[in-house]
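Omission of a single protein chain aside, the complex is shown with its protein chains in their original locations.
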Amino acid sequence: MWEDSEFAPTSEVISILETQVDDMTAQAIAYTMEQLLSQGALDVYTQAITMKKSRHGILITVICPCDRQAICEQILFQETSTLGIRVRQQERQILQRELQEVTTEYGNARVKIAWRNGFCTVQPEYEDCAKLARSHNLPLSMIQESVKAAFQLPIKP
Amino acid sequence: MWEDSEFAPTSEVISILETQVDDMTAQAIAYTMEQLLSQGALDVYTQAITMKKSRHGILITVICPCDRQAICEQILFQETSTLGIRVRQQERQILQRELQEVTTEYGNARVKIAWRNGFCTVQPEYEDCAKLARSHNLPLSMIQESVKAAFQLPIKP
Amino acid sequence: MWEDSEFAPTSEVISILETQVDDMTAQAIAYTMEQLLSQGALDVYTQAITMKKSRHGILITVICPCDRQAICEQILFQETSTLGIRVRQQERQILQRELQEVTTEYGNARVKIAWRNGFCTVQPEYEDCAKLARSHNLPLSMIQESVKAAFQLPIKP
Amino acid sequence: MWEDSEFAPTSEVISILETQVDDMTAQAIAYTMEQLLSQGALDVYTQAITMKKSRHGILITVICPCDRQAICEQILFQETSTLGIRVRQQERQILQRELQEVTTEYGNARVKIAWRNGFCTVQPEYEDCAKLARSHNLPLSMIQESVKAAFQLPIKP
Amino acid sequence: MWEDSEFAPTSEVISILETQVDDMTAQAIAYTMEQLLSQGALDVYTQAITMKKSRHGILITVICPCDRQAICEQILFQETSTLGIRVRQQERQILQRELQEVTTEYGNARVKIAWRNGFCTVQPEYEDCAKLARSHNLPLSMIQESVKAAFQLPIKP
Partner (left out) sequence: MWEDSEFAPTSEVISILETQVDDMTAQAIAYTMEQLLSQGALDVYTQAITMKKSRHGILITVICPCDRQAICEQILFQETSTLGIRVRQQERQILQRELQEVTTEYGNARVKIAWRNGFCTVQPEYEDCAKLARSHNLPLSMIQESVKAAFQLPIKP
């Protein structure tokens, strides 16, 4: 189904950790996310939920390599008020991607290129563009447009 | 525009208090809502928001009669971590409504009747229906249907 | 535990695809959902999440028959900015249901009947009721009530 | 502060209507929004809230011209279960904008041009792009990029 | 990795049930959660989602012991409008915890103590503190602080 097998997605196995809390402040949750990412989590996200006795709660989801599961569990037990963590291992399909640097009249910025089925997408790196926007005092969108325009798609081999 | 002026909505002025917090637990927010309602607030609701430095926060909105504004402010300053409360007075259009009791094969329950433009709506009271559903061990929806069916719309004068 | 084995739920295996994005507009997400449903997804839903570096993001969940998993993955890689999709297969319990048409004074409408444990539920089809409400310029709730009232429960065999 | 007074925002007064409900289905809310927009509301949006006794609720906000306030109130009282609507009038700053049509290799599409302070933004119309994407079976993002590329900024007078 | 194996988390297998609905009121969802918890569910939480045809919906997640899965499925089919429930079994890591009662100048309250890696956390029970706050007419936070202060950490064996 994928036209060009050289650029087809590859598969890997990752760990998913989930836990919900109803007695943590937003600051403590932000600190927990920071610790998880610094210890190798691939992604962490939170969702507002409604829990039993109808209280506001937060569901925390951690996606990590299987060999970082133990340390991520330990951080959740150390930094959150949770008493239980659900864990599972799951397959993930991932696209090939690469970073390239482009030059614009405002300065250099990286773009992330992802090979999709028969075409590729180009996303200017946010941090690079925000830095240029701040220093030139220009709208962020103007910088992003100019980075995209400066990018020359490499010839597909 | 309203067909039947006898049942047209009436207007009143109410106070609205709003404040956002990012360092309270769900339990403390639930307690605050309970205190506000017990001191005369007409309605209280909360919303999940994203605050500065991108933290999860909660926006609390209190709707109260103007003569309860001072006590509601005081509860917010006492029970929440907020340092500032936004206040305004605003118009509210309200429908005429009445409670009536109906009899079903499962027991009695009240319905709330609201006169709308040219028709009226009938809402079985949740607490009454839940009580019957629990005691008869029947689905809540079955009780609610039977309460609605038992209601006889009064002749409009 | 199920009183009437003839109407008991049946079991099937489905695929679940999940991915989170933080750089797509709402319009592009709506288009992606439309494409997934047109290619055989059984259900698609999205949730507001908070992602790393505390950005607003959207978690997209796709539920599809196992033989539509490959095409749904391809649509996600084509229409979204994601670089990774989590996939799993899971059991689903489903109720037997059927559509029937009923006749009211405002016109015809279908109802969805689902056999539950010892009783059945009847849900008027939204699109049919909305069409009648628009053409008669009546409240939607009045049409829905009249469709429910017109339905005669079939004798259970 | 605005460089170019010819393109500066203008001011108008609009009406805001707000009401919260906890006993409506999603379908009935969608129908209400459709009715409000068809009767002249400028914008309608809903938010998930947590209400008293901690129930999920929906806050509905309607923004409309002041001369459509009465009809919008009437639709809310007719289509929702609300018993009270909060109303206020408020100032709104609006940008000058225009629609232009551009021609691409895939067909024609409109773009919305808004004059901002010293620059302008160009947004391809979603419906036009989605139509081209469906008929050519191409990614939506590819169509949107090509529409943007085809647009020639008019010379500012 | 866990310093003190005596207090390390233990592992168990639980069932997860998930279903999404778009045509239930908040009241009916609250009743469903109450029924699930009374029949042995360990936790139940709900999330606001956006479903196909872009309607507001609610995702209900039930966590229960494997031997309560059948009765929880039956409650979902009885009390909600769902036609399908996704089920899976999953591992959960849980901390050892215990309840102790402490005495303060305002009365007695329980605290929940959880052994974490090298330290323990102490959470005053909300219901106990709320009761004391109400009866003494004092801020909840003041009661919670005084309960924490009254707790003497037991000597770790």
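Which chain is which? They are A, B, C, D and E, in the order written, and residues in each are numbered from 1.
Following the convention adopted for this analysis, a residue touches a chain if its C-beta (ideal position, glycine included) is under 8 Å from a C-beta of that chain, and two chains touch if they have at least 3 such contacts.
This is a predicted model, so every value here is computed, not measured.
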item: Neighbouring shown chains of the undisplayed chain, as defined at the top; value: A, B, C, D, E
item: Touching residue (missing chain; options C:S11, C:T25, C:Q89 or C:S135); value: C:T25
item: Contacts of subunit C with the absent chain, listed as residue ranges; value: 22-27, 29-30, 46, 48, 51, 53-58
item: For subunit E, residues in touch with the removed chain; value: 50, 53-56, 116, 119, 121, 139, 141-142
item: Subunit A residues touching the omitted chain (full complex); value: 27-28, 31, 34, 78-79, 126, 130, 133, 139-141
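Here is the rule we go by: only the chains that are shown with their structure count from here on.
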item: Neighbouring chains common to subunit C and subunit E, by label; value: A, B, D
item: Far-end chain from subunit B, centres as C-alpha averages; value: A
item: CA centroid of subunit A to CA centroid of subunit E, Å; value: 29
item: Set of subunit C residues in contact with two or more other chains; value: 47-48, 50, 54, 78, 116, 121, 126, 139, 141
